[in-house]
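Of the protein chains in this complex, all but one are displayed in their positions.
Presenting subunit A:
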Amino acid sequence: SSFSFFLQVEQVKLLDRFSTSNKSLTGTLYLTATHLLFIDSSQRETWILHHHIAAVEKLPLTTSGCPLVIQCKNFRIVHFVVPRERDCHDIYNSLLQLSRTAKYEELYAFSYNPKQNESQQVKGWQLIDLAEEYKRMGVPNDYWQLSDANRDYKICETYPRELYVPRTASKPIIVGSSKFRSKGRFPVLSYYHKNKEAAICRCSQPLSGFSARCLEDEHMLQAISKANPSNRYMYVMDTRPKLNAMANRAAGKGYENEDNYSNIRFQFVGIENIHVMRSSLQKLLEVSGTKGLSVNDFLSGLENSGWLRHIKAVLDAAVFLVKAIAVESASVLVHCSDGWDRTSQVCSLGALLLDSYYRTIKGFMVLIEKDWISFGHKFSDRCCQLDGDPKEISPVFTQFLETVWNLTEQFPQAFEYNEAFLLQIHEHVHSCQFGNFLGNCQKEREELKLKEKTYSLWPFLLDEQKKYQNPLYNPDFSPELTLLEPNTVSFNFKFWRNMYHQFDRSMHPRQSVFNLIMNMSEQNKQLEEDIKELEAKIKQRNGQPDAVISKEHQQPAHLAPMTLKSPPCFKKEQPLIPVNDAVRTIEGSNTADNRYSEFVEEFSKAEPAVVSLEYGVARMTC
């Protein structure tokens, strides 16, 4: 392969993260403008995008060289040993610079060129059309209309221009309500349930303090409940723990007083804030990254991290919301503090449980565009796209994907997409390779002229959607499946190994049923065509016994399993769960990978004269 680099260091060792005997690969390390590249002696390439680097750490010098540990946002951890300290220092400094970007314009998306022409680029950005999506939901209608109040981002900078509100909510009500809501994020429509005539609305916390009230805001909520002819009561879900919400009152914020709002039922659902989530993930990663981890340390670490508790809390909240709509036909207003983290999680998951459209590949893209991108989830801050406040970083979107993954495990036939799709989206939320997730809100994106200067991720994912299709998906599988009612008993939530150990091959099953079935179902389509073709030929022969045998006829029908061509835009990054994944086949299984490890140590300690059992156990033999 040809690429240009500005730094090259030879004889670098890449250590196995979990090996207790310091197993390693030796190779050459290159730094390019966008990637770090390691090519080992058997010419295998490991590409790491600079934007994916979350932290670089230089460890104390050892006899074999200077260790350098790189932690990535996609949970890859690589451990290099560079022979000379000066080289290590150079790499370290370069990576620090390269992975920290001060300006959006320096992000990869602005230089990434997938060789598309301008019209393809424009079409790509038009693939997801939110106006179309609101139409699909059934708005505008008799109760809901498009408001032009925020057309110029005058009322709320972090909302999109197009907002749907109850017809009875006049401009003064909107303006008044927005002044009473944190960051001006007044209640607007997120999802409309046609059959139940009920709505999911979202906003930020009210600036109620201990006693303040706002008539316009009260009218706004009334307008929402009146826009639902099926149930005059509406739920207001504060997704925060009650204590946090109460504490906010001291800062002049807070939550709705049921006495001031007619016909509301107020409910806290207790999802923790971004700081708790950040440190929870940190704890989880510390545990899962431990060498020679015991089962009990793993389980207690998992428990202490609280991670699965948080995932369950998010899903529990979504289930609460869905029950209100599906069972009581009641509209629900969801908020947290600013209404862009927990609110996005709960609204989008609620819609996903209610509407099977969001369980299709295209529908999931729409959902992310709507509840996350357009409503101003602060992707830039949360994913640390630019060098900024580390306290703003939080895995809120990752939690959303993980909750969806848990649902795909419970309902294996309800989703058109598979785990690889979720992982690929996670990858690109952090890669800054496409424009979709750059910035914190739509206004910022427009100012950056992202639609002219960068490309949208979605058409690329659609192009290779074969990789992301769930072979077991059955859209008409069962009418019950329109509404998913997940079981949220604790034992249903599992550690997402394929997310947090995506790059730790030795931990994955060596053969993947899923990939096999996926290939088989792909092959079935091909076989069906082959049969048609063969039957046509036979028919033709029977009809025309004297026909000249053409050369084409003598070629056997294509039978080999379909090999999907490698994607043009993801060449550098290893596909996450590639369809034909050699790693997951049996070849990858060897003793050296696994380490019945304590033994090796115990063993070599016991008698140094004996060769370590790992020695010479490089590959599976047949």
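One rule holds for everything that comes next: contacts are C-beta pairs under 8 Å (C-beta built on N, C-alpha and C of every residue); 3 or more make two chains touch, one makes a residue touch a chain; residues count from 1.
Keep this in mind: contacts and distances are computed from a predicted model.
Entry comment: the absent subunit's protein name, as recorded by UniProt, is "Myotubularin-related protein 9", drawn from "Eukaryotic translation initiation factor 6", "GATA amidotransferase", "Auxin-responsive protein" or "Myotubularin-related protein 9". Only one residue in the set A:Leu302, A:Leu386 or A:Leu483 touches the chain that does not appear here, and it is A:Leu302.
Of the residues in subunit A, those that touch the hidden partner chain are 18, 288, 293-300, 302-303, 306, 308-309, 312, 410-414, 471-472, 474, 477, 487, 489-495, 497, 500-501, 506-513, 516-517, 520-521, 523-524, 527-528, 530-531, 534-535, 537-538, 541, 549, 553-554, 556-557, 559, 586, 589-591, 593-594, 596, 598-599, 602-603, 606-607, 610, 613, 617, 620, 622.
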